[in-house]
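Only one protein chain is missing; all other protein chains are in place.
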Amino acid sequence: MKAVVYKGPFNVAVEEVPDPRIEHPSDVVVRVTSTAICGSDLHMYEGRTAAEPGIVFGHENLGIVEEVGSAVVSVAQGDRVVMPFNVACGFCKNCIAGYTGFCLTVNPGFAGGAYGYVAMGPYRGGQAEYLRVPFADFNCTKLPPGDEHETDFVLLADIFPTGYHGCHLADVSPGETVAVYGGGPVGLMAAYSALLRGASRVFVVDRVPERLDKARGIGATPIDFEQRNPVEQIHDQLGGEGPDKGIDAVGYQAQSHESGREEPAIVLNSLIQTVRATGALGVPGLYVPADPGASDEAARQGQLLVAVGKMFEKGLRMGTGQTNVKRYILQLRDLIIAGRAAPGFVVSHELPLEQAPEAYEKFDKRVEGYTKVVLHPGS
Amino acid sequence: MKAVVYKGPFNVAVEEVPDPRIEHPSDVVVRVTSTAICGSDLHMYEGRTAAEPGIVFGHENLGIVEEVGSAVVSVAQGDRVVMPFNVACGFCKNCIAGYTGFCLTVNPGFAGGAYGYVAMGPYRGGQAEYLRVPFADFNCTKLPPGDEHETDFVLLADIFPTGYHGCHLADVSPGETVAVYGGGPVGLMAAYSALLRGASRVFVVDRVPERLDKARGIGATPIDFEQRNPVEQIHDQLGGEGPDKGIDAVGYQAQSHESGREEPAIVLNSLIQTVRATGALGVPGLYVPADPGASDEAARQGQLLVAVGKMFEKGLRMGTGQTNVKRYILQLRDLIIAGRAAPGFVVSHELPLEQAPEAYEKFDKRVEGYTKVVLHPGS
Amino acid sequence: MKAVVYKGPFNVAVEEVPDPRIEHPSDVVVRVTSTAICGSDLHMYEGRTAAEPGIVFGHENLGIVEEVGSAVVSVAQGDRVVMPFNVACGFCKNCIAGYTGFCLTVNPGFAGGAYGYVAMGPYRGGQAEYLRVPFADFNCTKLPPGDEHETDFVLLADIFPTGYHGCHLADVSPGETVAVYGGGPVGLMAAYSALLRGASRVFVVDRVPERLDKARGIGATPIDFEQRNPVEQIHDQLGGEGPDKGIDAVGYQAQSHESGREEPAIVLNSLIQTVRATGALGVPGLYVPADPGASDEAARQGQLLVAVGKMFEKGLRMGTGQTNVKRYILQLRDLIIAGRAAPGFVVSHELPLEQAPEAYEKFDKRVEGYTKVVLHPGS
Partner (left out) sequence: MKAVVYKGPFNVAVEEVPDPRIEHPSDVVVRVTSTAICGSDLHMYEGRTAAEPGIVFGHENLGIVEEVGSAVVSVAQGDRVVMPFNVACGFCKNCIAGYTGFCLTVNPGFAGGAYGYVAMGPYRGGQAEYLRVPFADFNCTKLPPGDEHETDFVLLADIFPTGYHGCHLADVSPGETVAVYGGGPVGLMAAYSALLRGASRVFVVDRVPERLDKARGIGATPIDFEQRNPVEQIHDQLGGEGPDKGIDAVGYQAQSHESGREEPAIVLNSLIQTVRATGALGVPGLYVPADPGASDEAARQGQLLVAVGKMFEKGLRMGTGQTNVKRYILQLRDLIIAGRAAPGFVVSHELPLEQAPEAYEKFDKRVEGYTKVVLHPGS
């Protein structure tokens, strides 16, 4: 079959690879109809991880079940399914507690697995014609048949739940005010989720006009951090007070407007300044324990200068970590089906699988409006 | 009346000061019978804060109501009461939400007030014969008449709820395993609270033999960090896994065993290493936004190098900030009355008010077993 | 001043009564600008309670502070304020825990107080030109100056929070499906709140076309129980399954469509049939421990035949009781100010105080579209 294969920094190719097959009685094989490129794929693409050439990318996958292992009971051939990006067993201590992003079974020696991602276990990615799904009863989420909402549904694999996870970590509640740093796909999904959860006002901090426009379009207040200090802008809008909650949808590759360079803790520290005392921070944005490309030794080891004193003085709480997609996916799916959520507005491009190399290149450069790309194998 | 007055670094005196009186219809005046010296009083005593000479210390206060303002309805002359260290109004946005440690009314321009503490509002401390209590209906907690449990009850003003707060911030739940860094009064109260909440195993990390003995005495497992890396010791005891939860009862004046110097983030980072993925940290230990005595410029501004990358990888949550005593005090009082909790075991000395100068000196030097001192004015 | 005075069953008059005054240093006196008639006022109006003639009605009150007691610190003359219908002290065990509807101070011998309601304490109602507000720092909620959103804001005193309380009791969460029985003002507020909280589908069960229309207008699905069994209708709409949550916005005066008579448990039992296993019920609808007008002896004593067996089999949870308005009012106010909620759509009539007798009569008979009346004293 054809698949998007990593060849080396800034280089992917669509190549023939062996078809996946049932390896364990709990597996299914899915024919992929939609698979999105994630911002986190770019970490590998840019060569800033330990990913070796040969890996097949893709952890945001949706398709039709083609083949079913003998132990599978709830999924049948022909079912339309979306797969959380986390590969999880469903029965370990963490999965039972709902922490399916930290499964202890699927990636021995580590808490958590994923498709097509370096160090996340032996699971090939879904930017391909077919995908093997282990523990299929647990890892497949059924969708209505047909192709309705395809673009919305594929976002259930990762970024819609990930934005929602930010709100969950910050416990965003009805009537609250929320500051979201980062207006990329995850930031927009966080703002969108905050509004779904009943927030009274949501601010989205970014500098890219298209992102700020999209934020405005969903009912959030855009804050352009190139205009003025975003903390001040938000406090001004709230009569001098900080918002109740804050979400970091940027992570460690944050850039400072002043210096024009990466300052990996700038968003965290801005949030600590922004949010009011007694508030909470949700951090779905990625921070890594080892970043060989960082500019100083501490950051290379994942240590950042954080305003812990101010955080304590304000009595802030902070939640971090990758999303436990399974915890939210049914509810978010049902919002889409009911017509109450349509996250697909963040998708800028839908392309055949074959155009993956071009899509990676443009998405990585953020050119021509490439903000979120969905690939359609076999289209 | 007599009161403990701060004269300058390493110098307090028992002096005559004007008697407090009813200043507002919601006030009461309490005749203090027990008032404890807190570890946080030592920050002022050592001259590491902006405290000016003349301040009367004391925020852990218990006594008998002597005089009652005209608006007070629930407290009467002769009532025995203990006062949460936080001064709070009971009706601002934060108090209504239970965040009485971040009251917006009592200390204009800041979230939170306290008795006898620098920058925490105009409230004189209770290491004195009498204490004015504002918003008395809200700030007095009634106790059974008499003098039973006096030593236990005075700890309700601060350190018992503060230890409990650490468990609350980390959401310590029945059956869980917990690592507490710091075996001082707050650390012991945190460990004690974790056991009250049903933890299956609790570790207390310290190096002082008396503290480790007390930890063992309440059913916790002492970990002497001078023997070996405490992270390894705890992991070994748990079959290679980390505990579910961690509590930082040390704060920014943490000392490194290796270097023998203050390393303000060493406990936070040890906890991040210690606790298992999906876990949570409770941080009742104090971190400050400005520490002029710190050894490097970042720390002087309250910024510490934190292992954010590892924290994210493990999906840890962290809660910080001073205790909202009012949220816990009735339940903890009832545990004492029912004979199910007796936190007084941490008190090493009970002395007349007059011996305050000596008590401060010895407590500050941690000599002669001075771990927790309760002063009794008028005794 | 003028006030709405209860004269006897089906008889109220606007009469002169003595002006309220500051009786305690914590009081304020408010000049009432808006005061709504509540469905629960009709229980008294119809003579189905122990209310004695002479009582001044009105527990949904908004106005301008006129006079301020000497102990009050956060409210000033000229402030525009809305008062939760519960009178509460803010410092008793229940108030501290957020249960301000069950205050132990304001109505000795009972848990909970209110303005202008039989057995709810000595607090005169606000369907009058002026209102005394005790514990004013706690019982006043400040509003922006002016008269904007007046109709929305007056609903913050009771029915908006009460509908929201139904959702809180049932823990309505994003993506869930919800059945609301009763399309009166509280039912509509419950449905509206469920949608604010992110429900995917909300059903409103009633038979009055205007109510069903209003339900449709806010995005809920109307279910006319005269057409067909509402349980079946809802299950059909959900593909055979029950909704996740249910809300009883009717209470004990429920009428059976089949029998045409009051059947006080019919809504509770319909909800038990309606909701899916593992679900939850929120019951803001009133049930009373003594109902002299009930048709059988058990009901007269507040005992109803409930399908406890089916409830257990499904593992349902149920929350009941009057609303703790203070717990929700700031967040709901902020949603109105931000333009994200406009509950005033349920108000059918805004009238001068003088027209109260006519308004009571027509509201009681549900004629001429009288669904929710706001009175404006002095207009």
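Should a chain be cited, it is by its letter among A, B and C, assigned in written order, with residues numbered from 1 in that chain.
Rule of thumb we're sticking to: a residue touches a chain if its C-beta (ideal position, glycine included) is under 8 Å from a C-beta of that chain, and two chains touch if they have at least 3 such contacts.
The model shown is predicted, which means the values in this text are computed figures rather than measured ones.
Undergrad: Write down which of B:Gly54, B:Pro122 or B:Gly198 is the residue touching the left-out chain.
TA: The missing chain is touched by B:Gly198.
Undergrad: Just one of C:Thr49, C:Asn94, C:Ser270 or C:Gln331 touches the chain that is missing; which is it?
TA: Hidden-chain contact among the options goes to C:Asn94.
Undergrad: Tell me which residue among B:Ser173, B:Asn229, B:Gln255 or B:Ser348 touches the hidden chain in the full complex.
TA: If we include the chain that is not displayed, B:Ser173 is the one touching it.
Undergrad: Decide which residue listed in B:Ile218, B:Ile272 or B:Leu332 touches the omitted chain of the complex.
TA: In the complete complex, the chain left out is touched by residue B:Leu332.
Undergrad: Since one chain has been left out of the picture, which residues of subunit B touch it in the full complex?
TA: The list for subunit B reads 164, 173-177, 193, 196-198, 200-201, 328, 330-335, 337-338, 340.
Undergrad: Across the whole complex, list the residues on subunit A that are touched by the chain not included here.
TA: 24-26, 69-71, 73-74, 89-93, 96, 98, 105, 137-138, 326-327, 330
Undergrad: Mind pulling the subunit C residues that touch the left-out chain?
TA: These residues touch the chain not displayed: 94, 97, 99, 101-102, 111-112, 169, 252, 265, 268-269, 276-278, 283, 286-291, 298, 301-322.
Assume only the chains that are shown with their structure count from here on.
Undergrad: Would you mind working out whether subunit A and subunit C touch using mostly the same residue numbers, over half shared, or mostly different ones?
TA: Counting shared over all numbers used gives more than one half: same.
Undergrad: Between subunit B and subunit C, what distance separates the C-alpha centroids? Give it in angstrom.
TA: 42
Undergrad: Multi-chain contacts in subunit B: which residues touch at least two other chains?
TA: There are none in subunit B.
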